[in-house]
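What you see is the complex with one protein chain gone and the rest in place.
In order of appearance the chains are A, B and C, and numbering begins at 1 in each one.
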Amino acid sequence: MNKTPEQMNEDLLRPVFHTTWRFWATVGVLLSVIAAAGLALSYQVWNGIGVWGIDRPAFWAFDITNFVFWIGISHAGTLISAILRLANATWRRPVTRCAEVITLWALMIGGMFPIIHLGRPWLFFWLAPYPNERGIWPQFRSPLMWDFFAISTYITGSAIFLLYPIIPDWALVRDKSSGWRKKFYTVVSLGWRGTPKQWNRLEMAMKIMAVVIIPVAVSVHSIVSWDFAMAPVPMWHSTIFAPYFVCGAIFSGIAALIIAMAIIRKALGLEDYMKRLHFENLGKLLLVMSLLWFYFIVSERLTTWYGNEPSEMAVFWSTQIGSFSPLFWTMVCCNFLIPVPLLAIKKLRTITGTVIASSTIIVGMWLERFLIIVPSETHKYLPYAYGSYRPTWVEITITAGTFAAMMLLYVLFAKFVPIISIWELKLGERKPVVSPQLSVVASDLPALAEPTGLATDS
Amino acid sequence: MTAIYGLYPDPGSAERAFQSLRRPPDGVDVSDNDIVILSSEPFEEYEFGRRGHRTVMPWLAALGGLAGGLLGFLFVSYTQRAYPLPTGGMKIVSLWPDGVITYELIMLSAILTTLVTLLITARSPRRSRKLYDPQVSEGKILVGVVNPAEASSAGLERMLRDAGASSVVSCP
Amino acid sequence: MTVDLDRCTGCEACVVACRAENNVPTAGPDQAARQRAIHWIRVERYWEGEFPNARLRFQPVLCQQCDAAPCEAVCPTYASYQNPEGLNAQIYNRCVGTRYCANACPYTVRFFNFYNPVWDKPFHLQLNPDVSVRSVGIMEKCTFCIQRIKAAEIQAEAAQRELKDGEFNPACVQSCPTKAMVFGNLNDPESEVSRLSQSTRGSKLLEEVGARPKITYLARESAPEEGGATS
Partner (left out) sequence: MDRRDFFKISALTGATAALDSCGKPERQLIRFIPEEDLVPGVATWKPSICTLCPAGCGLIVKVMEGEAEVVRNGKLGLMPMGLAKKLEGNPNHPVNQGKLCPRGQAGLQLTYHPDRIKTPLKRSGERGSGEFQEIGWDEAIKELAAQLSALQSSQESASLAFLTSPLRGQRRELVERFLAASGAPRPTEWAFLDDAVLRRANQLSFGRPQLPTFDLAHANYVISFGADFLGTWNSPVAQSIAYGEMRQGRSGRRAKFVMVEPRVSLTGANADEWISARPGTEGVLALGVAHVIIGEKLRPASGAGGPAALIEGWPQGLPDFSPDLVEKRTGVPAATITRIAREMAGHEPAIAMIAGAPLAETNGLWSAMAVNALNALLGSVGQPGGVLFTPDSAAAPPKPSQASREGLPQPLQALAQQALSGRPNPVKALLVHDANPVFASPPAWRIREAIENVPFVASLGSFLDETSILADLILPDHSPLESWLDDVPESGTMQLAASVAPPAMLPLHSTRAMPDVLLDIARQLGGPLSAALPWKSFDEMLHAGFVDLGERLGTTNAKGADDFWKKVQAQGGFWATETKLAAPKDPNSVGRAKAVAPSDPQFQGDEQGYPFYFLPYASQMLYDGSLAHLPWMQETPDPLSTAMWGTWVEINPKTAARLGIRQGDLLEVASQHGKLRAPALIYPGIAPDVIAMPIGQGHESFTRYASTRGANPISILAPLTEPETGSLAWAATRVKISRVGEGKLTLFGGGLSRFPHEIETR
């Protein structure tokens, strides 16, 4: 791309400074959806969780499905951007921030469900370890407590990881803005000036974070999977779950990222920054994950089928040919049959192509979470205790609300923060210079007359 | 505080200014600590961009992680002993689950240590704080000296200009 | 506890007795249709074969009071834990309603209060004062009538004597007409329940899951086609 730093500033700061009617319209629509979900939620808290469709034995359904789904989505950002940073993939620069934001918001939304799905949500704080009048600490053997720690770690890490590279950009906004914005950004940019030391520490911190956040991300979704794997329930109690979930998480994460980028790109007119190249590369990643996902589900199903353990087979058949089979095969189409050709054939791996693939994958992955949870619950060991599940409007509204919330938070973020990391972008645009000597040569030949430049530490 | 600095359009000239400031001609004396460099992006590949490079941040992070993990484990096992309730036929202090929590706490404290280290180290030294020029945000690189000696200020200005500054500012 | 499947006739006296003793709420037709009826003990029935050789087997299923109970370890608030006597206790006041225990339970014997229970007046007068009523969002399950256990222990203590075997029984055991259920102290080798649990007909429900249940099921026998009584 051939954009001067000034142009970049101009393009990327525009969304921050100028607010169009489209912004307000979007916010309005999203807010109304969220309000509906809020009402549904309060209705639930007031009357009891019975207003959901959950029953015995399907004690978990949409609630935990959404939980797992959103935590999965959260693996879009931090993990991917961390990997790309460590791999020093130069094309990452316009992508990373979009990605990291998804993580933060998705975590917040997902992390909400363990609370609102409680039978007595007003007592959620009993899960937190603090000295209390009940004289009893939480049960650290419970995977739910692991969730509590893993998710809070991950959310802290991701927030910080996201914040670090924003600071210089906020400083930039500070210099460019006036009035309340000036005050606001002066505060949030933490007195950033850009001394080499600051830059160095910042980048060092980024490196450490990138190293730390990857194992955290992996652990988070492993633990989410252990919520199921630790319970002796047919098809839950499985060793493959942790990697299977992590894979699925990254899978759905990338899909979410692609969709987000496509929207941003159109909405904020950043066509020149997020180009087909990015979608293609992410598309390739997505393709890999799709194949990997398929590999996992095949190995899971195959081992189950060979094992032929009666209670597991009950679950197995209910998904293959039983009552859940329509959902199951839809999922296979959404996650594999449709995306793979779209992503594998170069002709189709366009922006539109990848976006279509991603959308089906989002649907497919939501179904996957659902199909992991409910069929096992409704087909436990004793056939007499078999059951079924049908959602009510409450759960559906709340689920819709989560998606709206995601978009709203995203829109607001793009309002207050340049959605592309400007300084990193500039850094990327600069011709990479390996050593100062060369740089001097490269920068200006006349200077050769002067010995000083060459004399430096040679 | 008084200061004198030049704004440079490109890293090359900034590098030259920096080099000249580090080896000032007679009559001009500049202490290394007084040299200030501000840029809107890191210039790792230039020497001026590598000032104050040495840091123990990774080690601190590692240490913080270990400390946090240790405390975490102690905390968890303490609470389990404090109100011992047998469940699931497991030991009161059962290592596998505690391990998971400990692991997460290691990571958390590593992250937080990093954050703290960053906030502290990135702001020192505090003496030259005030010196700033919004033009840095335009991509200009600021190379300057704070509290220059009266005598050498003229020399400094020349040096900065010779290095190819687009403008040289001196604030009284 | 031991359950003799050869004695059990599936009459469900135990089911109603439990309901009466433990203030189990009535879900009502609508909630029952949504699979929310609560029966701490249930008599499962399984068909085998087809007409004219169709056979039916009954199997009362209640909380198995497992030694390695999957429900306990997963509860974040210790609402479900193993009490000193080895029962899976459920502390209603600690329960926040994650419903994790119910999912972890291989026997699906845990029941959830999806709403606050209602008793059309004056049905509330029949509630047993010794058993607390469970509010919305709380998990409940068979307690082996712990209120009866405690009462008997207190009386024995007051009289400074040991509890006698069969001195008291949970509601289900007490009502069972065929004496299919026997309740007692497994730690006491002399007790009838200890003796029966050693029976060659004995087995545990879903032993393979490894929850180490405390209830022993005595298998149903079948008479040989030729010749009537087995002797």
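Please note the rule applied: a contact is a pair of C-beta atoms (placed from the backbone, for glycine too) under 8 Å apart; a residue touches a chain by one contact, two chains touch by 3 or more.
Because the structure is predicted, anything quoted here is derived from the model rather than measured.
Partner chains of the missing chain, restricted to those shown and counted over the full complex, are A, C.
Taking the complete complex into account, C:10 is the one of C:10, C:76 or C:184 that touches the chain left out.
Only one of the listed residues, C:1, C:43 or C:139, touches the absent chain: C:43.
Within the complete assembly, residues 47-48, 50, 310, 313-314, 316-318, 321-322, 379, 383-387 of subunit A touch the chain that is not shown.
Residues of subunit C in touch with the missing chain: 4, 6-7, 9-13, 15-17, 19-21, 23, 26-29, 32-33, 37, 39, 42-58, 115-129, 131-133, 135-136, 171, 174-180, 218, 221-223, 225-231.
Basically, only the chains that are shown with their structure count from here on.
Averaged C-alpha coordinates put the centre of subunit B at 65 Å from the centre of subunit C. Distance from the subunit A centre to the subunit B centre is 29 Å, each centre being the mean of its Cα atoms.
Measuring from the averaged C-alpha position of subunit A to that of subunit C gives a distance of 45 Å.
Residue numbers of subunit A whose C-beta contacts span two or more other chains: 136, 138-139, 141-142, 145.
In subunit C, the residues that reach two or more other chains under the touch definition are 70, 73-75, 78.
Within the complex formed with subunit C, the subunit B residues making contact are 85-90. Note for the complex: subunit C touches subunit B at residues 66-70, 72-75, 78, 80-82, 212. Across the complex, subunit C meets subunit A through its residues 31, 34-36, 42, 44-46, 61, 70, 73-78, 94-100, 102-104, 106-108, 111-116, 136-139, 206, 209-211.
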